[in-house]
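Reviewing the structure listed below.
All protein chains but one are shown at their positions in the complex.
Going in written order, the chains are labelled A, B and C, and every chain counts its residues from 1.
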Amino acid sequence: MTDPGVFDELRAFVAERDWAQFHTPENLAKSISIEAAELLECFQWSADADPARVRDELADVLTYCLLLADKLGLDPEAIVLEKLADTRKKYPADKVKGSSTKYDAYED
Amino acid sequence: MTDPGVFDELRAFVAERDWAQFHTPENLAKSISIEAAELLECFQWSADADPARVRDELADVLTYCLLLADKLGLDPEAIVLEKLADTRKKYPADKVKGSSTKYDAYED
Amino acid sequence: MTDPGVFDELRAFVAERDWAQFHTPENLAKSISIEAAELLECFQWSADADPARVRDELADVLTYCLLLADKLGLDPEAIVLEKLADTRKKYPADKVKGSSTKYDAYED
Partner (left out) sequence: MTDPGVFDELRAFVAERDWAQFHTPENLAKSISIEAAELLECFQWSADADPARVRDELADVLTYCLLLADKLGLDPEAIVLEKLADTRKKYPADKVKGSSTKYDAYED
């Protein structure tokens, strides 16, 4: 379901630079954590972050997520929807509504 | 460009559970870092990770990224492509080809 | 057991700059994750990291850990030893020896 054009662009970008050699799943997973922390840094001392910086860092996290999905032959939107269906079963709305305690449980 | 159906599904899921109250941009940024670390955990002691677990954790990172993008009125695929265009200008293919040193610079 | 001189130095540094106002436990926890990712960045594309950079980033992670411990009235070395005693009971050496599977379990 994810627009194939995005993957085409990413693949071309990586190929032009000969960077596929660095993109093992493990290195991409490290990169996602590193970029996620740069996104978190926008909120390090205050909840009031600079929107342009947030947009920029979120784009970096997403880029590495798409590169990892492509590497593993996964469709990002499809795996999000599949996980959502699993979570719906596990945490029925009527049991966890508005509860942060149940929400914490959901995180585990 | 991102399929609007994905956002519809995510919004319905959150609304049914009355969880929007927890989804401040700061909390979503924390959540992205937390889920990124669970993805990294698949590779903690070895590069050889369980594909089903990786798929599951990548879905969680993406879910929180989509929730943050939706909160900020951003289209995930559009910001990835915009950032890619910026990076293309900053790191021309002929100057950084195959170089991990230049690649590191790209990370900064 | 941690040398009290280290805490004295850290407290003086923070007080001179009037930075205690930023050091809530939550902000310090975010800071530890952010600095941990900068340490991880030394190993992003290769296991062969620059020792001076690793030392520098590890010092940053430790600094925020000490600031959080001090904030919560905890002795860093004491909590490490207490946790180690708990883990010894949970994962007896004769049951997990050399096993990365059990080691993974230990992470949960």
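Everything below uses one rule, namely that a contact is a pair of C-beta atoms (placed from the backbone, for glycine too) under 8 Å apart; a residue touches a chain by one contact, two chains touch by 3 or more.
Small disclaimer: the values here were computed from a predicted structure and weren't measured.
Even with one chain removed from view, subunit C keeps its contact list with that chain: residues 1-3, 5-6, 9-10, 13, 16-19, 21-22, 24-26, 29-30, 32-34, 36-37, 39-40, 42-43, 47, 49, 51, 54-56, 58-63, 65-66, 68-69, 72, 74, 76-77, 79-84, 87-88, 91, 93, 96-98, 100, 103, 107. Panel shows subunit B; residues 22, 27, 30-31, 33-34, 36-38, 40-41, 43-45 of it touch the chain omitted from the view.
Basically, only the chains that are shown with their structure count from here on.
Although subunit A and subunit B carry the same sequence, what matters here is overlap: shared residue numbers make up over half of all numbers found at their interface.
Look at where the CA atoms of subunit B average out and do the same for subunit C: the two points lie 26 Å apart.
We define each chain's centre as the mean of its Cα atoms; on that basis subunit A and subunit B are separated by 2 Å. The residues of subunit C that reach two or more other chains are 30, 33, 37, 41, 44-45, listed in rising order.
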